[in-house]
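Note that one protein chain is taken out, while the other chains of the complex remain in position.
Each chain carries a letter (A and B) given by its place in the written order, and its residues are counted from 1.
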Amino acid sequence: MEQIQLAENVKFSRIVHGLWRLAEWNMTDAEVVQLIEQCMELGITTFDHADIYGDYTCEALFGQALRQKPSLRENMQIVTKCGIKLLSDKYPERTVKYYDTSKEHIIRSVEQSLRNLQTEYIDVLLIHRPDPFMNPAEVAEAFRQLRQEGKVLQFGVSNFLPSQFDMLSAHVDEPLVTNQIEISALQLEHFGNGTLDKCQETRIAPMAWSPLAGGSIFRDSSERAVRVRGVLEKIGGEIGATSLDEVLYAWLLQHPARIMPIVGSGKLERIQSAVNATKLSMTTHQWFEIYTASMGHEVP
Amino acid sequence: MEQIQLAENVKFSRIVHGLWRLAEWNMTDAEVVQLIEQCMELGITTFDHADIYGDYTCEALFGQALRQKPSLRENMQIVTKCGIKLLSDKYPERTVKYYDTSKEHIIRSVEQSLRNLQTEYIDVLLIHRPDPFMNPAEVAEAFRQLRQEGKVLQFGVSNFLPSQFDMLSAHVDEPLVTNQIEISALQLEHFGNGTLDKCQETRIAPMAWSPLAGGSIFRDSSERAVRVRGVLEKIGGEIGATSLDEVLYAWLLQHPARIMPIVGSGKLERIQSAVNATKLSMTTHQWFEIYTASMGHEVP
Partner (left out) sequence: MEQIQLAENVKFSRIVHGLWRLAEWNMTDAEVVQLIEQCMELGITTFDHADIYGDYTCEALFGQALRQKPSLRENMQIVTKCGIKLLSDKYPERTVKYYDTSKEHIIRSVEQSLRNLQTEYIDVLLIHRPDPFMNPAEVAEAFRQLRQEGKVLQFGVSNFLPSQFDMLSAHVDEPLVTNQIEISALQLEHFGNGTLDKCQETRIAPMAWSPLAGGSIFRDSSERAVRVRGVLEKIGGEIGATSLDEVLYAWLLQHPARIMPIVGSGKLERIQSAVNATKLSMTTHQWFEIYTASMGHEVP
């Protein structure tokens, strides 16, 4: 599988596995190990976490499994995130969901992630959401310390608009290496609001969360879903895809921004779909058939 | 007539002639030659094309005429565009209008434009529309090759928002020399969305398409059209304009961004209006009377 060089010391696999719902899968440690091994056999070596996934439980489930077979860590890249403070039974003192990008919280959150994940370093740490209360100089200090201590190799962001990206970039010592955004054939917002442009301007490869748009495309009876589904089916036939998943992944993979889709499934066949998609190719005409169906009108 | 230096080797006349509707004018080659000569006598030396105008026919009509009097080329600047693939009987395989800014298409499109226009070089090539599927590195390669081969002197864009402009600018070897945008007293969008700001920030002079807003201002009975028309008439009287066209052109010409209006008419008197407007001047107060009438409320 293709690898994307994010920085001198970090390469991601083009397809990333997302552990967002790991807690829901009710897997034993052995099953998680098997899932990781299956991913790695397919060439998926990058695993996406966040401190808050599964109400703060997913990292630890992954870490427990990793402890069963520590050698897996060597060929794996771990992404995790910080900065959101969830309403949770674990934090009964909170009465509002909020963000915390203070130096203290970032460092404490990473240290907790390291313990949870049972690893000595994070490959890439992302600030989970743009924080209206951010002190970018403090974030930069946290990044500097974590880098010097060897706890995090590189830093990036998630869901950042261009102005937020520029703001933080102006303060950090080294370039941010990715922006993880919601982007798919059904979620075109970042094609139009400058976010994807900023990635291509700065030559950073974005990660795509919800690359299948949460699966609604497969079920919805809305006019838009029906229209897009029809085009996906047609093009799937033309390019030799065996499922709509594959067409949706192929559509993202074909884009020159080197989008890295995150597959958030515990089922091998769904993960396989994303990997299959890396071998498909579609014409520019086909790409725009999907884009146009999603927009609901032709390009200007 | 004033000339605008876009780059060391390209100067445009302040008023540009647009050949968008050349195919509709049903002119003989001799009539096109006459039109070109009349423009040039008025100081209009820059002619604006696109591969797709007239369903891919306008460039060739112009080129045929130019062949009747090749010496005209020496004192003329030719602009053309590429990147849109129209639905057209000429391309029956297309089922959707789309964009193609691949290196291969850009180069092939320019080579076809050169044949159509019967010229050896394009003064300025524009990417016609921002392409959500653009690979800016590939566009830059195409530009580099076309420049080295002497086929295109300079490059620009059309209808690009600031983020798209920055994205492509970060990849090309030399600065983009213009952005051709829809801007007029009736189309104020680019005053507010950063596009005109970006032109003034980067010191590039924009070209204005539809500077008369498609002529609707002369006919519409909408509240807005009536309101603006009233103000245009009043100010036309005050500044010595002999038509509303002249006031609309003068309003654009007065703007410090050095906007270059494109006159898309085959009729000498309409072209003359734009040229007359270069000799008019209005006060800042008058400029804002028109701006305010168009907005429908006073400035904040």
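Throughout what follows, contacts are C-beta pairs under 8 Å (C-beta built on N, C-alpha and C of every residue); 3 or more make two chains touch, one makes a residue touch a chain.
What you see is a predicted model; the values in this text were computed from it and never measured.
Student: Which of these touches the unseen chain: B:D29, B:E138 or B:D197?
Tutor: Going through B:D29, B:E138 or B:D197 one by one, B:D197 is the residue touching the chain not shown.
Student: Of A:M1, A:A30, A:A170 or A:V226, which residue touches the hidden chain?
Tutor: Of these options, the touching residue for the absent chain is A:A170.
Student: Tell me which of A:R67, A:R108, A:R129 or A:R270 is the one touching the absent chain.
Tutor: Reading the full complex, the residue touching the unseen chain is A:R129.
Student: Using the touch rule from the top, list residues of subunit A that touch the missing partner.
Tutor: Against the left-out chain, subunit A lists 85, 94-100, 102, 129, 132-138, 159, 161-164, 166-167, 169-170.
Student: In terms of residues, what is the contact footprint of the unshown chain on subunit B?
Tutor: 162, 188, 191-194, 196-198, 200-203, 255-256, 284-285, 287-289, 291-292, 298-300
Please note the rule applied: only the chains that are shown with their structure count from here on.
Student: Quick one: superpose subunit A on subunit B by CA and send over the rotation angle as a multiple of 5°.
Tutor: To map subunit A onto subunit B, rotate by about 120 degrees.
Student: Distance between subunit A and subunit B based on Cα centroids, please, to the nearest Å.
Tutor: 42
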